[in-house]
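Here is the structure we will look at, set down as C-alpha cells.
The complex appears here without one of its protein chains, the remainder shown in place.
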Amino acid sequence: MDTQWETYEVFHQSRRGDAHVHVGSVHAPDPQMALQLARDQFARRLSCTSLWVVRTSDITATDYQDPDFFAQVTDKSYRDPKAFDAPDKLHSE
Amino acid sequence: MPEKSYEARLAEFEARINRGEKIEPGDWMPDEYRKNLIRMISQHAHSEIVGQLPEGKWIPHAPGFRRKLTLIAKVQDEAGHGQLLYRAAETLGKSREEMMEELLTGKAKYSNVFNYPTPTWADVGIIGWLVDTAAVINQTMLAQSSYGPYARAMKRICYEESFHIKQGYDAVVALAKGTPEQRAMVQDAINRWWYPTLMMSGPPDALSVHSQLALRWKIKTKSNEQVRQEFVDHIVPQVRALGFDVPDPDCVYDESTSHYRYTQPDWEELRRVVNGDGPCNAERLAARRKAHEEGRWVREALAVKHKKQREVAAA
Amino acid sequence: MSLTIPSPIPLEHFKRFILSMADDELVLGHRDSEWTGHAPILEEDIAFSNIAQDEIGHALVWYTMYEELGGPSPDEMGFLREWNDFLCCHFVTYPRGDFAYTVVRQYLYDVAEQVRLRALLSSSVEALRSVAEKLIREESYHLLHSQSLVERLGDATPESHDRMQRAVTEAFPQALGIFEELEGESSLIESGVFVGNTALKSDWLKEVVPVLRKASLHVPVQLDAENVRVLAAADEGGRRGRHLEHLKQLVEDMQQVYRLAPQSQW
Partner (left out) sequence: MNQQDQPRAATESSVERTAEVWKALKEVRDPEIPVLSLVDLNIVRSVEVTEGCVKVEMVPTFAGCPALNIMRDEVVSKLRSLGFEHVEVEFTLHRRWSTDDLSEEALEKLRTFGIAPPVHLMSPEAGSHLERLQRAVAQPVLCPFCGSTETKLDAFFGSTLCKQLYFCTSCQQSFDRFKPV
C-alpha cells in the first residue's frame, strides 16, 4: 500500500477453542481502528468470541507457483491419519 | 526597445498558436481574438446559467433520495460552471455584471437547447444523456483551445460533465427497465430532444460567421459539422441498444463513410430559437430576471458591507 | 443490517427521535434546493444547492438508521409516507420566503443542529455518537456560512436590515418549535440518549441571541442575569404530526413522480 492507511487481514473465531479463520480485510490507519472496523463488519452477522487483525504486509506466504516447496523427501504417509484404515466406530449397530 | 508593428505581433501570436502554446491573460492578442473569445465564453456561461432552469424544475419532484441528490448536484454544477466561465471571461476584461446585463436584456445569445420545455421526468435523463454527450464532445474539443484559462476551465468542466452523462444514462436505464409507461416517457423525450440536440453544435460551417476565425486561431479545433457527426456516431448505437428509436428514418450506418447518415435539422428553427423566439425563451429569461431583481438588495448589501469592512481594515 | 440499542431505552420513542431528526433534514433540504437556479448571486446558488445536498444526505443517514431499527427503507419513508406521518417541526416546512428569511432560518437551524450533534457526541448509544461525529464535520461549514451572512446582511443597508429584522421576528418563534418536547422524552433523557430539548434550547439561545444582537437584530427575549427569558410563544405541533398545509403541498410535490409507479425503479 502506498497510502499511510494499510490493509489488515481479519481472522475470526466463532467459538472459544476454535481456530481463527481468515474472513477478509479492512483498510485502517492503525491496528485499533482495524479491530473496530473488523468488529462492525465481520462480527455483526457471525457470532464471535475473538478477532485478530494482522498487517497484510506482515504476512509471509508460500508461493503457489512453487509446488516443490512442499515436495516430500521421505514418505510421511504414516503421519496422515487417513493412511490408517481405522473404522469410525468399533461396534456398529 | 522599439514598438513592434501590429503585423509583427500578429505573426508572433499566430506562430505561438501554431506551436501549440497557450495564450495567457496578460499576453498580447489581436482584438478580434479577444472579442471572439469573450463572445464564446460568455455565451457558454449564459448557457450554463439558463441551463439550470429546465432541469431545475424537476428538483422538487425527483423520485427517490439518490435521484434527488444527483439532480441538485447536477444543476449546482451548472451554476459552478457558469461561475468558472464568467471568471475566465473576466480575465479578458469584461465584468460579470456587464455579461449578466447582456443576458437579461436579451442581447446575448446562449445555447438553443435550453429553450425547449421539460414536461416529464424522462427529460432529466435525456438531457443528461443526449444533450450532455453533445456538450462533452464540443467541450473536449474546446479543452484544446489556444486560450489557457478557457482550456483549463474546459478540462475541469469536462470531468464534471462526463459524470452528468453517467447519471443521465443511469436514470434512462432505470426507466427503460420499468413499466411500459416509463419506457414510453423515454421514447417521447428522445423524439422531442433529437433535433434540438443536433442543432447544438451550431449551423453548418458554411453558414457560420464566426467559425473560420475561431478555427484559424485554434479557439476551437473542429468544425461544427465534425462535432455533430461525432455525436451522432457515438449516440445512435447507444439509443438503439436500449431498444429505443432515433426519430429519423434516414439515420443509417453508411459503410462507405463509416459514419451514420442523418437528416439535417431545421436551421431556420435554430436561427429563431437562438435569436429569442423559441418555445421557452421568454419564460427562461423571465425566471433569470426575477432572480436577479429579487436578489438586488443582497448584492447591494454585500457590496456595502465589503466596502465598510475594507475601510475598517484600512483605518 | 440491523441495529440494536441497549435494552433500557424504549425503542418506539427512540425511533421517533431518529425520525424527527430525519424529517427536519429532508424537509429543510428540500426547501433549500428551491434556490437552485434562483439565488441572488451565483455563489449563493451554489452554496444553497450544496447545503441542500448535505441536509438531504443527513436525512438519508437518519432514515438508514431508522431502517436498521426495523423500519421501512429510506425511499419509502421519504417518497411514499403520508404527510401527516412526518415528525418535522413546523419551522422547516414554511415556504422559502425571501433570501433574508432563508438565511435567518438556515442560521437558526444550523445552530440548533450544531447544538444537537454536539450533545449526541456523548450519547449513551454508540451509533448516535458515530453519526454525530460524521455529520458535525459537514454541518460546521453550514454554520460558518449562514452566520457570516447574518452578520453581513443584518446592518449593511437600511433595506437589508429591514428584511433581516422581519425575518427574525417571523422565524424566531417558529424556530423555538425545533425544541418541542418529544413523546417519551424523559425516558430518552434518563437512558442517556440525549440531554433533552429543554437543555438544547437553552444552549441554542446562548449562541443565537448574542450573534443576532451583534448584527443589530432585535430578538424577543429578556436577559436576566445568566438566564434568557423568551418573550414569544413557540410554534409547535410538528413533533406530534400536527402539520400545516405547507407540508402537505411539499410532500405532494416531492412524491409526485415516485408515486406514478411506486413498485418500479426510478
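Order of writing sets the labels: A, B and C. Residues in every chain begin at 1.
Keep in mind that, in the parts below, contacts are C-beta pairs under 8 Å (C-beta built on N, C-alpha and C of every residue); 3 or more make two chains touch, one makes a residue touch a chain.
Remember, it's a predicted structure, so these values are computed and weren't measured experimentally.
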| item | value |
| --- | --- |
| Hidden partner chain, touching residue among C:5, C:69, C:89 or C:135 | C:135 |
| Chain not shown: contacting residue from C:20, C:53, C:191 or C:255 | C:53 |
| Which of B:88, B:103, B:199 or B:274 contacts the chain that the document leaves out | B:88 |
| Missing-partner contacts on chain C, residue numbers | 1, 42-43, 46-47, 49-51, 53-58, 60-61, 64-65, 114, 118, 127, 130-131, 133-138, 140-141, 143-145, 148 |
| Interface residues of chain B (partner: the chain not displayed) | 24-25, 66, 69-70, 72-74, 76-77, 80-81, 83-84, 87-88, 91, 149, 152-153, 156, 159-160, 163, 166-167, 170 |
| Residue numbers in chain A that touch the chain omitted from display | 1-5, 7, 9-10, 22-29, 37-38, 40-42, 56, 59, 61, 64 |
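In this text, only the chains that are shown with their structure count from here on.
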| item | value |
| --- | --- |
| Whole-Å gap separating chain A and chain B, where each centre is the average of the chain's CA atoms | 56 |
| Computed distance of Cα centres, chain C from chain B, in Å | 36 |
| For chain A, residues that touch 2 or more chains besides their own | none |
| Sites on chain B touched by chain C in the complex | 49, 52-53, 56, 58-65, 67-69, 72-73, 75-76, 79-80, 82-83, 86, 121, 171, 174-175, 177-179, 181-182, 287, 290-291, 294-302, 304-305, 308 |
| Residues of chain C defined as touching chain B within the complex | 30, 33-34, 36-46, 49-50, 52-53, 56-57, 59-60, 63, 74-75, 78-79, 98-99, 152-153, 156-157, 159-160, 163, 250, 253-254, 256-258, 260-261, 264-266 |
